[in-house]
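Missing here: one protein chain of the complex. Every other protein chain is in place.
Moving on, here comes chain A:
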């Protein structure tokens, strides 16, 4: 058994025992007041979950008993049976049998036989009288006692909120540790330095342990998609084969939570817009069944989740035309954009190229939910598409939300942090290396003209006034340019200095300042100094809205 299988089994055991105990509690409530609707609903739900979990783990015998009991609870809920008479002892026997079976799984022993029980449950379902064992109370006692054995799980359930708190505390500890290490070096006391280094190692271990506790396999999300794809494909009259891979890739639970809707949207979009109808595919000389690939892999510190289809690909010209129609850009500007820049419009609010509004994808929500989710995580989106061959969307996600790589820059004597996920390149340029066109300062980066704006102007532009037109004569001496990248748009920011690259723990801005979207939060530097974290998506949007 692999470590992963072992972990899954422990999780199954913990949940199954929890369900079993809760069901015992609700059954007693139901016995006291047979009309207790909440208790009955809860029993039905728990039994259903136990059935699904057991079947997913291959414990079909448990699944079978749970399925039969669920049927009876369903009948009681529909008022076709009453929780009374001979039904009651059969149900209790059924629950005891489930407990015994779950324990047998935990002890790695063969599961006890449940044929008689299943026969009785079938009889109840058909409305017949069950055959109860002869009233041999004395014989039944030992078995019953065994069934009442107290169980404490080997696993502890923890609310994610508590883990969040732990992670924040560790983040602060790491900041103080860095500070102590700096001070120890300055003071130069050998024993202090040794202790500081030891503290460094321990807190490093602690940080990774806490981050590790929060990791879950991407599979917990990916495994929900076969059903989604099936439903969408049926509704749209498509034939789709879904392939999953990389379910074991580990990612922070909260990161996964935040991208759930985005992924759902991309998958639905892939089936309803990406893949063509079977007849259309056949006409294009492709197999009738479309391929949808949902895969996860790790790349350095990031997790990549990719949704790839072998459908029609993005029609760049249609997107370009729609972007102009929707007023997202002007016709002149649109004509100059390369395909990556055009595809970026797909993720603008309210953009949809679907001519027909379908039940599944055209619900007035665009792919902008994807962008929003990624922005909140500091993630990135990559798009690849070839006409007639297919489209692949890749979500680039941080493994953990707590610690981010950042570049520290200085402006007016204060540090600002820019998440590395959004930084492209840094340049030192002489004034004559810039050009000015249409009121914009331009730098030439790898053969591309990138607009450049002083960060100071972006941060201090007031109200709705436009940015002052670019004036090259104001540039004195070498200029430090940080090129950031958002939604495939590059923007150069003039800063005073580049300080260094470092890992930061981002704290959200509290009220009432959380309404200022230019800042993704704050971080505390090793010196205890407060450092604002720039939000590149918001800066880019501000630039686009205010440029002269």
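One rule holds in what follows: a residue touches a chain if its C-beta (ideal position, glycine included) is under 8 Å from a C-beta of that chain, and two chains touch if they have at least 3 such contacts; residues count from 1.
Simple rule for what comes next: contacts and distances are computed from a predicted model.
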For the chain that's not shown, choose its UniProt protein name out of "Purine-binding chemotaxis protein CheW", "Maltose/maltodextrin transport system permease protein MalG", "NADH-quinone oxidoreductase" or "Energy-coupling factor transporter transmembrane protein EcfT".
"Purine-binding chemotaxis protein CheW"
Would you indicate which residue among A:56, A:202, A:516 or A:545 is in contact with the undisplayed chain?
A:516
From A:282, A:335, A:530 or A:545, residue that would touch the chain that is not displayed
A:530
In the full complex, which residues of chain A touch the absent chain?
172, 414, 459-460, 507, 509-513, 515-516, 518-519, 522, 524, 528-532
